[in-house]
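The complex appears here without one of its protein chains, the remainder shown in place.
Labels run A, B and C following the written order; every chain starts at residue 1.
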Amino acid sequence: MAEPILDIRQLSKSFGALKATDGVDLDLVPGEIHALIGPNGAGKSTLINQIAGTLRPDTGTIRFLGQVINDLKVPERARLGLGRSFQISSLAPEFSALRNVMLAVQSVQGSSFRFFKPVMRDASLIAPAMEVLERVGLAERARIPVAELSHGERRQLEIAIALALGSRAFLLDEPMAGMGPEGSKTLTGFLDKLREEAPILLVEHDMDAVFALADRITVLVYGRVIASGKVEDIRKDPEVRKAYLGDEQ
Amino acid sequence: MKKLLTAGIVGLSMSVSGLALADDIKVGMITTLSGGGAGLGIDARDGFLLALQMAGADNIEVVVEDDGQRPELAVQIADRMIQNDQVNILTGIIFSNLAMAVVPSAVQQDIIYLSNNAGPSALAGAQCHENYFNVAWQNDNLHEAAGSYANEAGYENVFIMAPNYPAGTDALTGFKRFFDGNVVNEIYTQVGQSDYANEISQIRDSGADAVFFFLPGGMGISFMRQYDQSEIDVPVIGPGFSFSQDILAAVGPGALGVINTSQWNKDLDNEANVAFVAAFQEEYGRLPSLYASQAFDTANLIISAAAKADIADLEAFRAALKEADFDSTRGDFRFGNNNHPIQTIYVREVVEEDGVLTNRIIGTALEDHQDAYAADCSME
Amino acid sequence: MTMNRETIVNISLALLLLAIPLIALQLNSPFYVTLATRMAILALAAVGLNLALGLGGMVSFGHAAYFGVGGYVAGILAHHAFSGLPLDFGLFQVPGTNMMPIIWVVAILVSGLLALFIGAISIRTSGVYFIMITLAFAQMTYYFANSWPAYGGEDGLSIFVRNQFPGVNTLRPLTYFFICYAILLAALVLFAAIRDSRFGAALQAARQNEVRVATVGINANRIRLAAFVISGMITGLAGALYADLNRFVSPSMLSWHMSGEFIVLIILGGVARLYGPVAGAMLFVMFEFLLGGMTDRWQFFLGLVLLGVVLLARGGLVGWLAGRARHG
Partner (left out) sequence: MSIALLLEQILNGLQLGVMLFLMAAGLTLIFGVMGLINLAHGSLYMVGAFACATVAAWTGSFWLGLVASLVAAAAAGAIVEMTVIRRLYDRDHLDQVLATFALILIFSEGTRWVFGSLPLYLNIPDLLRGTIPLPGGGRYQIYRIAIIAVGVAVAVGLWLLIARTRLGMRIRAGESDREMIAALGIDIRTLYTVVFAIGAALAGLAGAMVGALQSVQVGMGEPVLILAFVVIVIGGIGSIKGALVGAVLVGLIDTMGRFLLPRAFSVFMDPSEASLIGSAIASMLIYMFMALVLAFRPRGLFATAK
């Protein structure tokens, strides 16, 4: 197996008496989609938040591209190449799709303290942003304010932003949520190609999508990893069936 | 053309009234008619207009505006009166901070400013100006008189207190300039403060044999009421304006017997004053205050100068003003080199007459008193 | 660039403001020149606030602090120029000056430093806390100016003769209007440039969605602090001009009513709109002058109008004239 891009060891986080993350080991290698599944309240979002940097773990290490990133803040992790999309769509609603992506491009260029050049006449921002929008199939909707985009389009846009950030790994939190079957299908096809750009840690409830896309699956219950491995192994794992897939037999 | 026409009309009215000699005089009166200090401004306005009415001076036109006790508003009004209404004379301002905002730039623009109340030390000394006349006092005058009275009364340990602003420091400096005894504590309160529990506790503990305070307007009323409620028997001395007619009713019985200093009182026995007090009561149905008397004098000063000189000839008009050839309600009145009054300051006591609290003169504090800043003024 | 509706509204407003004093002189009522100057200066102060409040979503209820400090810089430097005594900082001494350009630079620097200090503490908070903290800091400067014995305390400080600008006579009301008007236009150009720049993009994005800004790797608080400082600087410059207009500074320039008025100007004109502050200041000063001339109770009616604007007519005058704002 290739060297992991993201490597998590013995990560734990408690809220009072509740162990939301309990000694989790997890890694992400180039070219794969690694799905993180589990029932509601299993601690998936808590785990993603610790990786992205919005929550601090109590113990354990998070290594990204070989570097321990426990002490880095969200913007710093983002600049290292950790791209994230949110469970609840998180974009600048008054801006167009294009300007949302341009913000990411501008951050990559490390140049937010420029006060005079108008961004809408700045080819060094617009060109890369349009290129990314084309790749996610949003080029035609580039000038539409986010508030007027459909749910699926916003998901695509979030991924476009992550792409524009030049992310070396993606953390996708329920990208299929709230999408119709048509949208899910398009997005599945898109994610399938995206893994070649950078590996994806995918949190998803849509099991069809998970089984169609994932190379590996990790199952989280009450903050603990109860199983982890190839898709077929997980499908067969009796403990997973019992705890999660609701197989009572 | 318009100017000519006006002159013609004035010429006509001159022969009728026998008063007006020349151009009409336009007076802008900026005074405080709303907010905590409104009582002072209302008395000033009424006293001023009463004098014009009594003299039948219809060659003097007055525009009155409320400054709301806000300096920036006073400045705007002054600009408007100078630029739009083209007034020749400004007057009316009650509070020193508003005067400091308006007066220096107004007198630079060849406007005559006659102060009927505020007398900040800055304008009496090095910054005195030939276009600025103070018909009331220099702010320190009454405090100096209070210091002198405290000596006479035999007080050795006095607790002194004023708000933390220039007129407040001037007040305490003025008191100390004449007081020979020991100041046990000197306190500066906040401007606009309404609760004096803190200071009253310190007075109770100080062992002083008198308290001198300068707290103008509502501050003084609040202090005196709270002081009365706190049942301390240390006697209080204040400047006359803390016990003037307009606020005595609000202070209530706590004011009875308080000694204060003033250059005027309604029982001063001179012809001008007797006529003024009677006319004021007749016209407005209340006793006149210090502020009314000062504004009344101010208006009479303008009338006296207008009878001698044309406002268009500024130099002559200034000279006429400086002569102060009018009958003051204070009796003797003349200007010093810095255009501030040289006058006698009396000691008054708050008494009850016919169920109304008022003041009675019980002695003289300082005779023919001139302010301490006159020497710094380069005018002759 | 094609002219959209907002551009037309903006140009009309700019021309209207320019026309007021010119017409006033024709009618021989020079006071209207002073009135128009007041409009320009208040608009400038509100342009400053609009940067923080409109673009950055930082509801500062304490911008009077920068306005007043700018005013005091003008007052104090002029005071020392007049008296001939230098300002004594113990270790070194600085002479006073009555040259406007120097005064402006100092006013901008000093108010910027104050904004840096206040902003550094306040920006850590958000929502109501931010409103209250900026208010409380402004109150602190108010009480400081009020009770510090040097420079007049509550009495304020007079500038005996208006400060000077090389080559022109600032004592002429029209000349001074042109100076203020030119600075206002310059500030509007700066505002537009910042709004359309990368910095402006990050600032506006931080207002819309703070999490998003962090996730793309931008430190929102640093952007905000920078915007807050620039905002304070512009308002501080306006304060220096205001002091010279009135030839007087006092703690009332620092009062919370002043801070409230700046917010009112922006809302009346239109939040985050380039010419919102200009429209707001023109409306406000006109309202004050016309209604104030008719009734002493004008503030009562101002209250009713404000309430109506907030409850019914969001978007202000520019919003009403030019329709909803657009972001490219």
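Following the convention adopted for this analysis, a contact is a pair of C-beta atoms (placed from the backbone, for glycine too) under 8 Å apart; a residue touches a chain by one contact, two chains touch by 3 or more.
Everything numeric here is computed off the predicted structure, so don't read it as measured data.
In the whole complex the chain that is left out makes contact with B, C.
The missing chain, though absent from the display, is touched by one residue of B:218, B:239, B:288 or B:341; that residue is B:218. Of the candidate positions B:53, B:109 or B:229, contact with the unshown chain belongs to B:229. Residues of subunit C that touch the chain left out of the display are 53, 59, 61, 121, 124-125, 127-129, 131-133, 135-137, 139-140, 143-144, 146-149, 256, 260, 263-264, 267, 271, 297, 299-300, 302-307, 310-311, 314. The omitted chain makes contact with subunit B at the following residues, 33-36, 38-39, 164, 169, 172, 183, 186-190, 192, 194-195, 197-198, 201-202, 204-205, 218, 221-222, 225-226, 229-231, 250, 252.
Going forward, only the chains that are shown with their structure count from here on.
When every chain is reduced to the mean of its C-alpha atoms, the one closest to the centre of the whole protein set is C.
Centre to centre, using the average C-alpha position, subunit B and subunit C are separated by 37 Å.
In this assembly, the C-alpha centroid of subunit A lies 77 Å from the C-alpha centroid of subunit B.
Residue positions of subunit A touching 2 or more other chains: there are none. Interface residues of subunit A, counted against subunit C in their complex, comprise 52, 54, 73-76, 78-79, 84, 86, 90-96, 98-100, 102-104, 106-108, 111-120, 122, 125, 143, 145, 161, 165. Of all residues in subunit C, those touching subunit B in their complex are 29-31, 34, 38, 146-147, 149, 152-156, 158-161, 173, 246-248, 250, 252-253, 296.
Against subunit A, in their complex, subunit C makes its touches with residues 193-194, 196-202, 204-205, 208-209, 211-219, 223, 226, 325, 327-328.
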